[in-house]
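Of the protein chains in this complex, one is absent; all others appear in place.
The first chain written gets the first letter, and so on, giving A and B; residue counts start at 1 in each chain.
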Amino acid sequence: MIKRKPSEVVFDTCNMILMVLVIIVSIYPLWYVTIASFSSTSAVSSGKVLLVPVEFTLDAFKQMWSYDDYAIWRSYGNTILYSVGGTALSMVLTILGAYPLSKKYLKGKKFLTWLILITMWFGPGMMPNYINLRNLHLLDSRIAIFLIGCISTFNVVLMRTFFESIPDSLEESAKLDGASHFRIMRDIFIPLSVPAIMTISLYYFVGRWNSFFWAMLLLKDKAKIPLQVVLKKLVVEMNANNSQAGMIDYTTTSRETMIYATMVIAVMPMIILYPFIQKYFVKGIMVGAIKG
Amino acid sequence: MNSTKKNGTTAQIAGDRSHINYIRIKKRMGATAQIVRDRQLYYMLIPFFIWYILMYYMPMYGIQIAFKDYKPLRGITASEWVGIKHFINFFQSPYCWRVIRNTILINIYSIITVFPLTIVFALLLNELRSKKFKTIVQTASYLPHFISTVIVVGLVISLLSPTTGIINMARDIFGAERIYFLAKPEYFRTIYIAMGGWQGIGFGAIIYTSALCSIDGCLYEAARIDGAGRFKQFLHVTIPGIMPTIAIMLILKVGSIMSLGMESIILLYQPITYETADVISSFVYRIGLESANPQYSFAAAVGLFEGVVSLMLVLLANKFSKAVTETSLF
Partner (left out) sequence: MNFKKITSLVIATAITAALISGCRGTTTSNIETPEELTIHMHFFDYCVYDEDWPIFQKAAEITGIKLRGTVSETISNSGQAYSTMLVENTLPDIIHYTTPSLTTLAKDGGLIPLDDLIDKYAPNIKKFFEECAVARLAATAPDGHIYFIPGSLSGVDENAIPAMGWFIRQDWLDKLGLKRPTTVQELHDVLLAFKQRDPNGNGEADEIPLFKRAGGISDILQLFDADNGWRLNKDGKLVFGQTEEAYKNAMRELAKWYKEGIIDPEIFSRGSQARDQLLSTDKGGCTHDWFSSTASYNDKYAETVPGLNFIPITPPADINGVIKETTVRGLTHGLAWGISKDNKYPEATIKYFDFWLSEEGRTLNGYGVEGLHYNVVDGEKVFTNTVLSAKEGIPTYMRNQGQVEIGTVGSLATELAGMNEIALKGFNEYRNNKYGVPPVPPFNLNEEENEIKNQYYTNLTTFMNEQQQKWLMGVETVDATWDKYIETITNMNYYEIEKIYNDAYNRIK
């Protein structure tokens, strides 16, 4: 161990302190929401809740449990469906696209690649997209939610890069044994690409779990709505200056702690999965970085 | 992580050698024969491209509504052509400049604050001596990236709430007046960028961290032998090592200066903060889909304007970077 100079010691200490601050800033807001959801409304609104729950209560969760005919749970189920099913679909399509495009000998590869790359730089825009979904009769349909954002061109490029990094010799020898392209992909390339597949699945999953915009625009049927849309309504209500509030004599009740409780259950899967997936996405980014 | 990469490189070389044979085979075959031979690969591409056609190329057809007066009950074809009327309306409207200005300003502010902070964070992280502590910091700092926009906005709203938010309660204790931050146009951009920073700095640093990892250890060794201290090593090895990555990221950022997603904006703004908060995409959303008198075509025109300008900016930034730093995206 080389002895550190005093200036280095100062730097290292400052750096440590700074990093501890980073940890606090990153985690505290979530911690606050969690403890607030277990505290009484009055304790939260009087600012007593800071580090641990005050006046511990499960009222917020009880309120959430029965909110609007169990809307939270129904939408939770939908979110799981859209995230898990959607991610699977995304992965299948991404692999099916990335694999052929990773072959240098594929005729027309350049043109086909160009066809998808262009989507990264220019899009049709919100209105044409919306009208297109209308013309496809996909408004208020679960299929639309699965299809929107199903393929991310960026992820296809990542996947393709990873496939390209697998030695061609493996493919060559399998070919000599008479294996078809499909079998080569299934038996050789996919097993070798597990880290990349995990990473990209994770990207898709997080994206789907957290998305709300198109679901909010397209879905009208209560039974199909995902959790983020319900949350969005609650959150916006909290911030809203309802311009129409004065039109009629209507009183509203504050649901702040219930919103916190909902947030807690909405982030829960992420927090639980987090330690397991954390190690993957560093590798995943590496895949991209090697290419860059 | 380094070892994985090295293995990859060796394998790559082996692969390239065997590839030579393949090319030779390929040369002997005609194009049709090749396509027939690889037909399975093309079958695979079918569902993939169907998706691109459905969700990307078909909407392209709808872009024409920017030049029409689209009425949903009539459909695209039967709606009247109006030329560039909607574009003229947009350029003449007082909101044209406002939404362009807000989009660009928010992006610029974010480039001059969040962008360097991300790099600084990655560098400081790199200087940490304890591996274990480094992992803890990394784990904590990635976390916000995995929280949904809706929840992050919810957090911001409740932390800043004039009545129950901790920030205002703290102000109360110190005798400062409570401020309804989200209703003040002058605070909006700061809040928005801080929010983006909270969510993005930790995760954004990954790319620099991996760039830092891939700097050859020999370079540091050599610098040490030359008598360079830690700071000198940092200056002469680390910085040049990540420069290409910084350049690429900067091109990306500058290229997308005209576009800004509306997802968090529409959750965070209120009519009272439109002055500083309304960006092109939120404007498109509001006039096109949120209004009771939706102006579909006008919104499509504004969206198209944004798309075209963004595309040109990406191309320009790329060209500029090619000329100056010899790094480019494509």
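Basically, contacts are C-beta pairs under 8 Å (C-beta built on N, C-alpha and C of every residue); 3 or more make two chains touch, one makes a residue touch a chain.
Just so you know, these numbers come straight off a predicted model, no measurement behind them.
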Among shown chains, those touching the left-out chain: A, B
Which of B:40, B:89 or B:214 contacts the chain that the document leaves out: B:89
Sole contact to the chain not displayed, among B:42, B:109 or B:180: B:180
Interface residues of subunit B (partner: the chain not displayed): 71-74, 89, 93-95, 162-163, 180, 183, 270-272, 274-275, 287-296
Contact set of subunit A toward the excluded chain (per top definition): 68-69, 71, 75, 130-131, 134, 137, 139-140, 216-222, 225, 229-230, 232-233, 236-237, 240-254
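Basically, only the chains that are shown with their structure count from here on.
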Distance between chain centroids, defined by C-alpha means - subunit A, subunit B (Å): 15
Touching residues (chain side subunit A, partner subunit B) in the complex: 5, 8, 11-12, 15-16, 18-19, 22-23, 25-27, 29-30, 32-33, 44-45, 47, 50, 92-93, 96-97, 99-101, 103-107, 112, 115-117, 119, 121-132, 134-136, 147-148, 150-151, 165-169, 172, 180-182, 185, 206, 209-213, 217, 228, 231-232, 234-236, 238-241, 243, 256, 259-260, 263, 266-267, 270, 274-275, 278, 281-283, 285-286, 288-290, 292
Of subunit B, residues touching subunit A in the complex: 1, 4-5, 8, 11-12, 14-19, 21-23, 26, 31, 34-35, 38, 40-42, 44-45, 47-49, 51-52, 54-56, 58-63, 65-66, 70, 72, 76, 121, 124-125, 127-129, 133, 136-144, 146-151, 153-155, 157-159, 161, 163-164, 166, 169, 172, 182-183, 198, 202, 206-207, 209-211, 214, 229-230, 244-245, 248, 262-263, 267-268, 270-272, 281, 284-285, 288-289, 296-297, 299-300, 303-304, 306-308, 310-311, 314-315, 330
